[in-house]
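Complex shown without one protein chain; remaining protein chains in place.
A, B and C are the chain letters, set down in written order, and residue numbers restart from 1 in every chain.
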Amino acid sequence: MKEIVTEAKSLGTVELRIPSKAEWVAVARLTVAAIANRLPFTVEDIEDLKLAIAEACTYVIHASSGADTIDIICDTGPADLTIRVRDRGAIHPEAAPRRPAGGSVEGLGIFLIQALMDEVKHTPEGDSGGELIMTKRVGS
Amino acid sequence: MKEIVTEAKSLGTVELRIPSKAEWVAVARLTVAAIANRLPFTVEDIEDLKLAIAEACTYVIHASSGADTIDIICDTGPADLTIRVRDRGAIHPEAAPRRPAGGSVEGLGIFLIQALMDEVKHTPEGDSGGELIMTKRVGS
Amino acid sequence: MDIKVNVRESGGDAYVVELGGEIDVYTSPKVKDAITELIDQGHYNLVINLEKVRYIDSTGLGVLIGGLKRVREHGGSVNLVCTNPQIRKIFDITGLVKIFGIYDDETEAQKALV
Partner (left out) sequence: MDIKVNVRESGGDAYVVELGGEIDVYTSPKVKDAITELIDQGHYNLVINLEKVRYIDSTGLGVLIGGLKRVREHGGSVNLVCTNPQIRKIFDITGLVKIFGIYDDETEAQKALV
(Lines give C-alpha, C1' and ligand atoms only; values in the text may rest on other atoms or scores of the structure.)
Protein backbone atom coordinates (compact mmCIF):
# COMPACT_ATOMS: atom_id res chain seq x y z
CA MET A 1 0.00 0.00 0.00
CA LYS A 2 1.22 3.43 -1.01
CA GLU A 3 2.21 5.75 1.80
CA ILE A 4 -0.31 8.55 2.25
CA VAL A 5 1.26 12.00 2.46
CA THR A 6 -0.52 14.09 5.06
CA GLU A 7 -0.46 17.77 4.27
CA ALA A 8 -0.48 19.28 7.75
CA LYS A 9 1.82 18.43 10.64
CA SER A 10 0.36 15.51 12.55
CA LEU A 11 -0.29 15.99 16.24
CA GLY A 12 -0.96 12.33 16.71
CA THR A 13 -2.40 9.31 15.00
CA VAL A 14 -4.94 6.92 16.45
CA GLU A 15 -5.64 3.62 14.76
CA LEU A 16 -8.76 1.57 15.35
CA ARG A 17 -9.60 -1.84 13.96
CA ILE A 18 -13.15 -3.14 14.37
CA PRO A 19 -14.87 -6.26 13.05
CA SER A 20 -16.66 -5.56 9.80
CA LYS A 21 -20.08 -5.97 11.45
CA ALA A 22 -22.97 -3.63 12.12
CA GLU A 23 -22.79 -3.96 15.89
CA TRP A 24 -19.29 -2.44 16.02
CA VAL A 25 -19.99 0.75 14.09
CA ALA A 26 -21.03 2.52 17.30
CA VAL A 27 -17.53 1.92 18.68
CA ALA A 28 -15.99 3.64 15.64
CA ARG A 29 -18.41 6.53 16.07
CA LEU A 30 -17.56 7.04 19.74
CA THR A 31 -13.81 6.70 19.20
CA VAL A 32 -13.87 9.29 16.43
CA ALA A 33 -15.95 11.58 18.66
CA ALA A 34 -13.37 11.19 21.45
CA ILE A 35 -10.54 12.01 19.05
CA ALA A 36 -12.39 14.99 17.57
CA ASN A 37 -13.00 16.24 21.08
CA ARG A 38 -9.26 16.89 21.36
CA LEU A 39 -9.54 19.52 18.63
CA PRO A 40 -11.51 22.77 18.77
CA PHE A 41 -14.40 21.31 16.79
CA THR A 42 -17.94 22.42 17.57
CA VAL A 43 -20.55 19.97 18.86
CA GLU A 44 -22.12 20.05 15.39
CA ASP A 45 -18.78 19.24 13.74
CA ILE A 46 -18.40 16.26 16.03
CA GLU A 47 -21.88 15.02 15.10
CA ASP A 48 -20.93 15.39 11.43
CA LEU A 49 -17.75 13.38 11.99
CA LYS A 50 -19.68 10.65 13.82
CA LEU A 51 -22.09 10.33 10.94
CA ALA A 52 -19.33 10.38 8.31
CA ILE A 53 -17.33 7.60 9.95
CA ALA A 54 -20.50 5.56 10.51
CA GLU A 55 -21.45 5.92 6.84
CA ALA A 56 -17.98 4.85 5.75
CA CYS A 57 -18.13 1.76 8.00
CA THR A 58 -21.68 0.96 6.91
CA TYR A 59 -20.58 1.19 3.31
CA VAL A 60 -17.71 -1.23 3.89
CA ILE A 61 -20.03 -3.64 5.71
CA HIS A 62 -22.63 -3.58 2.92
CA ALA A 63 -20.12 -3.72 0.10
CA SER A 64 -18.59 -6.59 2.02
CA SER A 65 -15.96 -8.23 -0.06
CA GLY A 66 -15.17 -10.75 2.61
CA ALA A 67 -12.97 -8.51 4.72
CA ASP A 68 -13.25 -9.32 8.40
CA THR A 69 -12.15 -5.99 9.78
CA ILE A 70 -12.27 -2.29 9.09
CA ASP A 71 -9.20 -0.18 9.76
CA ILE A 72 -9.79 3.40 10.78
CA ILE A 73 -6.76 5.66 10.95
CA CYS A 74 -7.26 9.11 12.42
CA ASP A 75 -4.62 11.77 11.93
CA THR A 76 -5.04 14.92 13.95
CA GLY A 77 -3.48 18.13 12.77
CA PRO A 78 -3.63 21.40 14.70
CA ALA A 79 -6.96 22.24 13.08
CA ASP A 80 -8.06 19.24 11.08
CA LEU A 81 -8.88 15.58 11.41
CA THR A 82 -8.20 13.19 8.56
CA ILE A 83 -9.79 9.77 8.75
CA ARG A 84 -8.72 6.92 6.50
CA VAL A 85 -11.02 3.92 6.25
CA ARG A 86 -9.73 0.69 4.78
CA ASP A 87 -10.92 -2.79 4.25
CA ARG A 88 -9.87 -5.51 1.88
CA GLY A 89 -12.68 -4.46 -0.45
CA ALA A 90 -13.32 -1.34 -2.44
CA ILE A 91 -14.82 2.04 -1.59
CA HIS A 92 -15.86 4.05 -4.62
CA PRO A 93 -17.17 7.47 -3.62
CA GLU A 94 -17.27 8.67 -7.25
CA ALA A 95 -19.85 6.00 -7.94
CA ALA A 96 -22.24 7.98 -5.74
CA PRO A 97 -24.94 10.03 -7.41
CA ARG A 98 -24.45 13.79 -7.34
CA ARG A 99 -27.83 14.12 -5.65
CA PRO A 100 -29.07 11.22 -3.59
CA ALA A 101 -32.77 11.45 -4.47
CA GLY A 102 -33.85 8.18 -5.96
CA GLY A 103 -30.48 6.63 -5.30
CA SER A 104 -29.76 3.66 -3.13
CA VAL A 105 -29.15 3.95 0.58
CA GLU A 106 -25.48 3.20 -0.10
CA GLY A 107 -25.42 6.23 -2.39
CA LEU A 108 -27.10 8.26 0.32
CA GLY A 109 -24.35 7.35 2.78
CA ILE A 110 -21.56 8.38 0.45
CA PHE A 111 -23.49 11.55 -0.41
CA LEU A 112 -23.66 12.38 3.31
CA ILE A 113 -19.91 11.85 3.71
CA GLN A 114 -19.30 14.24 0.84
CA ALA A 115 -21.70 16.80 2.31
CA LEU A 116 -20.39 16.64 5.88
CA MET A 117 -16.64 16.45 5.31
CA ASP A 118 -14.44 19.12 3.72
CA GLU A 119 -12.43 16.76 1.57
CA VAL A 120 -13.09 13.21 0.44
CA LYS A 121 -10.65 11.19 -1.66
CA HIS A 122 -10.14 7.56 -2.32
CA THR A 123 -7.20 5.53 -3.43
CA PRO A 124 -7.85 2.95 -6.13
CA GLU A 125 -8.49 -0.60 -5.17
CA GLY A 126 -5.25 -2.53 -5.18
CA ASP A 127 -4.26 -5.88 -3.76
CA SER A 128 -4.89 -4.56 -0.31
CA GLY A 129 -8.27 -2.98 -1.09
CA GLY A 130 -9.40 0.60 -1.51
CA GLU A 131 -9.11 3.40 0.99
CA LEU A 132 -11.44 6.28 1.70
CA ILE A 133 -9.72 9.40 3.00
CA MET A 134 -11.81 12.17 4.46
CA THR A 135 -10.83 15.41 6.18
CA LYS A 136 -12.74 17.84 8.30
CA ARG A 137 -11.24 21.20 9.19
CA VAL A 138 -11.97 23.27 12.27
CA GLY A 139 -14.06 26.35 11.55
CA SER A 140 -14.99 25.42 8.01
CA MET B 1 5.38 -12.09 20.34
CA LYS B 2 3.79 -15.21 21.71
CA GLU B 3 0.18 -15.81 20.71
CA ILE B 4 -2.20 -15.27 23.60
CA VAL B 5 -4.73 -18.04 24.04
CA THR B 6 -8.10 -16.59 24.94
CA GLU B 7 -10.16 -18.89 27.10
CA ALA B 8 -13.70 -17.95 26.07
CA LYS B 9 -15.11 -17.77 22.58
CA SER B 10 -14.46 -14.33 21.16
CA LEU B 11 -17.43 -12.33 19.91
CA GLY B 12 -15.17 -9.77 18.35
CA THR B 13 -11.86 -8.04 18.80
CA VAL B 14 -11.26 -4.32 18.66
CA GLU B 15 -7.74 -2.97 18.43
CA LEU B 16 -6.77 0.57 19.30
CA ARG B 17 -3.38 2.24 18.97
CA ILE B 18 -2.84 5.61 20.60
CA PRO B 19 0.24 7.78 20.96
CA SER B 20 1.97 7.13 24.26
CA LYS B 21 1.01 10.57 25.57
CA ALA B 22 -1.21 11.79 28.39
CA GLU B 23 -3.62 13.64 26.10
CA TRP B 24 -4.66 10.43 24.35
CA VAL B 25 -5.62 8.41 27.40
CA ALA B 26 -9.16 9.81 27.31
CA VAL B 27 -9.60 8.28 23.84
CA ALA B 28 -8.65 4.84 25.20
CA ARG B 29 -11.09 5.32 28.07
CA LEU B 30 -14.00 6.23 25.81
CA THR B 31 -13.27 3.48 23.29
CA VAL B 32 -13.18 0.87 26.05
CA ALA B 33 -16.43 2.26 27.45
CA ALA B 34 -18.05 1.98 24.00
CA ILE B 35 -16.87 -1.62 23.68
CA ALA B 36 -18.00 -2.52 27.19
CA ASN B 37 -21.37 -1.02 26.37
CA ARG B 38 -21.93 -3.88 23.93
CA LEU B 39 -21.90 -6.33 26.84
CA PRO B 40 -24.38 -6.46 29.73
CA PHE B 41 -22.05 -4.63 32.08
CA THR B 42 -23.46 -2.27 34.69
CA VAL B 43 -22.69 1.44 34.64
CA GLU B 44 -20.37 0.84 37.60
CA ASP B 45 -18.54 -1.95 35.73
CA ILE B 46 -17.99 0.39 32.82
CA GLU B 47 -16.57 3.05 35.14
CA ASP B 48 -14.23 0.41 36.58
CA LEU B 49 -13.10 -0.57 33.09
CA LYS B 50 -12.49 3.06 32.14
CA LEU B 51 -10.32 3.55 35.19
CA ALA B 52 -8.43 0.28 34.67
CA ILE B 53 -7.54 1.05 31.05
CA ALA B 54 -6.57 4.61 31.97
CA GLU B 55 -4.29 3.33 34.73
CA ALA B 56 -2.66 0.87 32.36
CA CYS B 57 -2.03 3.62 29.79
CA THR B 58 -0.80 6.03 32.45
CA TYR B 59 1.58 3.37 33.69
CA VAL B 60 2.99 2.84 30.21
CA ILE B 61 3.38 6.59 29.69
CA HIS B 62 5.18 7.08 33.01
CA ALA B 63 7.33 3.99 32.69
CA SER B 64 8.10 5.27 29.23
CA SER B 65 10.80 3.23 27.69
CA GLY B 66 10.75 5.23 24.50
CA ALA B 67 7.73 3.54 22.94
CA ASP B 68 5.74 5.92 20.77
CA THR B 69 2.44 4.11 20.91
CA ILE B 70 0.28 2.01 23.17
CA ASP B 71 -1.60 -0.93 21.69
CA ILE B 72 -4.90 -1.82 23.32
CA ILE B 73 -6.54 -5.05 22.20
CA CYS B 74 -10.05 -5.72 23.46
CA ASP B 75 -11.52 -9.18 23.16
CA THR B 76 -15.20 -9.50 23.91
CA GLY B 77 -16.61 -12.80 25.01
CA PRO B 78 -20.31 -13.41 25.69
CA ALA B 79 -19.87 -12.22 29.27
CA ASP B 80 -16.36 -10.90 29.64
CA LEU B 81 -14.01 -8.31 28.27
CA THR B 82 -10.29 -8.97 28.12
CA ILE B 83 -8.02 -6.02 27.47
CA ARG B 84 -4.38 -6.42 26.52
CA VAL B 85 -2.14 -3.39 26.81
CA ARG B 86 1.23 -3.40 25.10
CA ASP B 87 4.06 -1.06 24.52
CA ARG B 88 7.69 -1.57 23.71
CA GLY B 89 8.48 -1.21 27.40
CA ALA B 90 7.64 -3.28 30.41
CA ILE B 91 4.59 -3.49 32.65
CA HIS B 92 5.31 -5.19 35.96
CA PRO B 93 2.14 -5.48 38.02
CA GLU B 94 3.87 -7.73 40.55
CA ALA B 95 6.19 -4.86 41.39
CA ALA B 96 3.18 -3.07 42.87
CA PRO B 97 2.87 -2.96 46.64
CA ARG B 98 0.22 -5.23 48.14
CA ARG B 99 -1.33 -2.17 49.77
CA PRO B 100 -0.81 1.14 48.11
CA ALA B 101 -0.47 3.29 51.25
CA GLY B 102 2.91 4.96 51.22
CA GLY B 103 3.63 3.64 47.78
CA SER B 104 4.14 5.65 44.64
CA VAL B 105 1.31 6.84 42.44
CA GLU B 106 2.41 4.25 39.86
CA GLY B 107 1.90 1.56 42.50
CA LEU B 108 -1.52 3.05 43.24
CA GLY B 109 -2.52 2.73 39.59
CA ILE B 110 -1.54 -0.92 39.37
CA PHE B 111 -3.26 -1.54 42.70
CA LEU B 112 -6.46 -0.05 41.28
CA ILE B 113 -6.26 -2.26 38.19
CA GLN B 114 -5.92 -5.30 40.43
CA ALA B 115 -8.85 -4.16 42.58
CA LEU B 116 -11.20 -3.29 39.72
CA MET B 117 -10.57 -6.16 37.30
CA ASP B 118 -11.31 -9.83 37.89
CA GLU B 119 -8.06 -11.12 36.48
CA VAL B 120 -4.75 -9.42 35.81
CA LYS B 121 -1.78 -11.15 34.24
CA HIS B 122 1.28 -10.02 32.47
CA THR B 123 3.61 -11.62 30.02
CA PRO B 124 7.30 -11.14 30.67
CA GLU B 125 9.18 -8.43 28.89
CA GLY B 126 10.68 -9.76 25.69
CA ASP B 127 12.13 -8.08 22.65
CA SER B 128 8.73 -6.68 21.88
CA GLY B 129 8.01 -5.44 25.41
CA GLY B 130 5.72 -6.64 28.14
CA GLU B 131 1.99 -7.04 27.97
CA LEU B 132 -0.64 -6.50 30.62
CA ILE B 133 -3.73 -8.67 30.25
CA MET B 134 -6.79 -7.86 32.30
CA THR B 135 -10.26 -9.35 32.29
CA LYS B 136 -13.55 -8.19 33.70
CA ARG B 137 -16.52 -10.54 33.82
CA VAL B 138 -20.17 -9.56 33.71
CA GLY B 139 -21.94 -9.98 37.05
CA SER B 140 -18.81 -10.57 39.10
CA MET C 1 -26.26 1.21 20.89
CA ASP C 2 -29.78 1.51 22.10
CA ILE C 3 -33.01 1.95 20.24
CA LYS C 4 -36.50 2.24 21.68
CA VAL C 5 -39.48 1.50 19.49
CA ASN C 6 -42.96 2.20 20.78
CA VAL C 7 -46.01 1.77 18.56
CA ARG C 8 -49.42 3.15 19.53
CA GLU C 9 -52.76 3.83 17.92
CA SER C 10 -53.84 7.44 17.68
CA GLY C 11 -56.88 9.34 16.31
CA GLY C 12 -58.56 8.01 13.16
CA ASP C 13 -56.75 5.07 11.58
CA ALA C 14 -53.35 6.66 12.22
CA TYR C 15 -50.55 5.00 14.13
CA VAL C 16 -47.63 6.61 15.92
CA VAL C 17 -44.22 4.99 15.91
CA GLU C 18 -42.20 6.64 18.63
CA LEU C 19 -38.47 6.07 18.32
CA GLY C 20 -35.72 6.83 20.80
CA GLY C 21 -31.95 6.45 20.87
CA GLU C 22 -29.73 5.79 17.89
CA ILE C 23 -30.93 4.57 14.52
CA ASP C 24 -27.93 3.14 12.74
CA VAL C 25 -26.91 0.12 10.69
CA TYR C 26 -27.20 -2.08 13.78
CA THR C 27 -30.49 -0.86 15.23
CA SER C 28 -32.48 0.10 12.12
CA PRO C 29 -33.70 -3.45 11.39
CA LYS C 30 -35.77 -3.18 14.59
CA VAL C 31 -37.32 0.03 13.30
CA LYS C 32 -37.94 -1.53 9.90
CA ASP C 33 -39.68 -4.51 11.52
CA ALA C 34 -42.03 -2.28 13.50
CA ILE C 35 -42.98 -0.23 10.43
CA THR C 36 -43.33 -3.30 8.22
CA GLU C 37 -45.61 -4.95 10.77
CA LEU C 38 -47.92 -1.93 10.85
CA ILE C 39 -48.09 -1.77 7.07
CA ASP C 40 -48.70 -5.52 6.80
CA GLN C 41 -51.62 -5.04 9.20
CA GLY C 42 -53.08 -2.49 6.81
CA HIS C 43 -52.12 0.74 8.56
CA TYR C 44 -51.01 3.27 5.96
CA ASN C 45 -51.16 6.55 7.87
CA LEU C 46 -48.15 6.82 10.10
CA VAL C 47 -46.56 9.42 12.32
CA ILE C 48 -42.96 8.59 13.08
CA ASN C 49 -41.85 10.54 16.11
CA LEU C 50 -38.10 11.17 16.12
CA GLU C 51 -38.07 13.61 19.05
CA LYS C 52 -36.08 11.24 21.26
CA VAL C 53 -33.74 10.11 18.50
CA ARG C 54 -30.21 11.37 19.08
CA TYR C 55 -28.68 9.98 15.91
CA ILE C 56 -29.80 8.69 12.51
CA ASP C 57 -27.70 7.48 9.59
CA SER C 58 -28.45 6.56 5.98
CA THR C 59 -29.67 3.11 6.98
CA GLY C 60 -32.24 4.73 9.23
CA LEU C 61 -33.22 7.16 6.50
CA GLY C 62 -33.55 4.20 4.12
CA VAL C 63 -36.01 2.54 6.48
CA LEU C 64 -38.12 5.71 6.65
CA ILE C 65 -38.02 6.09 2.86
CA GLY C 66 -38.88 2.43 2.38
CA GLY C 67 -41.87 2.82 4.71
CA LEU C 68 -43.05 5.93 2.90
CA LYS C 69 -42.86 4.17 -0.48
CA ARG C 70 -44.94 1.25 0.77
CA VAL C 71 -47.69 3.31 2.41
CA ARG C 72 -47.93 5.55 -0.67
CA GLU C 73 -48.70 2.51 -2.77
CA HIS C 74 -51.84 2.29 -0.62
CA GLY C 75 -52.61 5.99 -0.69
CA GLY C 76 -51.20 6.51 2.80
CA SER C 77 -48.51 8.82 4.07
CA VAL C 78 -45.78 9.21 6.66
CA ASN C 79 -45.27 12.38 8.68
CA LEU C 80 -42.24 12.86 10.86
CA VAL C 81 -41.87 14.68 14.16
CA CYS C 82 -38.35 16.03 14.45
CA THR C 83 -37.00 18.77 16.69
CA ASN C 84 -33.32 17.83 16.98
CA PRO C 85 -31.44 20.35 14.80
CA GLN C 86 -28.68 17.88 13.86
CA ILE C 87 -31.24 15.38 12.60
CA ARG C 88 -33.23 18.04 10.79
CA LYS C 89 -29.99 19.04 9.12
CA ILE C 90 -29.62 15.51 7.74
CA PHE C 91 -33.11 15.70 6.22
CA ASP C 92 -32.21 19.09 4.73
CA ILE C 93 -28.88 18.00 3.26
CA THR C 94 -30.34 14.90 1.67
CA GLY C 95 -33.35 16.68 0.25
CA LEU C 96 -35.66 14.38 2.20
CA VAL C 97 -37.45 17.44 3.63
CA LYS C 98 -39.20 17.60 0.27
CA ILE C 99 -40.41 14.00 0.50
CA PHE C 100 -41.55 13.79 4.11
CA GLY C 101 -43.83 16.07 6.03
CA ILE C 102 -41.67 17.15 8.97
CA TYR C 103 -43.31 18.70 12.03
CA ASP C 104 -42.33 20.14 15.38
CA ASP C 105 -44.86 18.20 17.42
CA GLU C 106 -46.90 15.06 17.23
CA THR C 107 -50.35 16.69 17.22
CA GLU C 108 -49.42 18.81 14.22
CA ALA C 109 -47.95 15.82 12.40
CA GLN C 110 -51.11 13.84 13.07
CA LYS C 111 -53.49 16.57 11.93
CA ALA C 112 -51.51 16.96 8.72
CA LEU C 113 -52.01 13.26 7.91
CA VAL C 114 -55.68 13.71 7.10
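Simple rule for what comes next: a residue touches a chain if its C-beta (ideal position, glycine included) is under 8 Å from a C-beta of that chain, and two chains touch if they have at least 3 such contacts.
Source: prediction; values computed, not measured.
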Residue among B:Asn37, B:Thr58 or B:Thr123 touching the omitted chain: B:Thr58
Omitted-chain contact residue, chosen from B:Leu11, B:Ala79 or B:Leu108: B:Leu108
Give me the chain B residues in contact with the hidden chain, please. 22-23, 25-26, 29, 44, 47, 50-51, 54-55, 57-58, 61-62, 99-101, 105-106, 108-109, 111-112, 115-116
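The rule is simple: only the chains that are shown with their structure count from here on.
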Express in whole angstrom the distance between the two chain centres, defined as the mean CA positions of chain A and chain C. 27
Whole-Å distance, chain B centre to chain C centre, using C-alpha means? 42
So which bits of chain C are touching at least two other chains? 1
Overlap residues in chain A, where contacts from two or more other chains coincide: 23, 26, 29
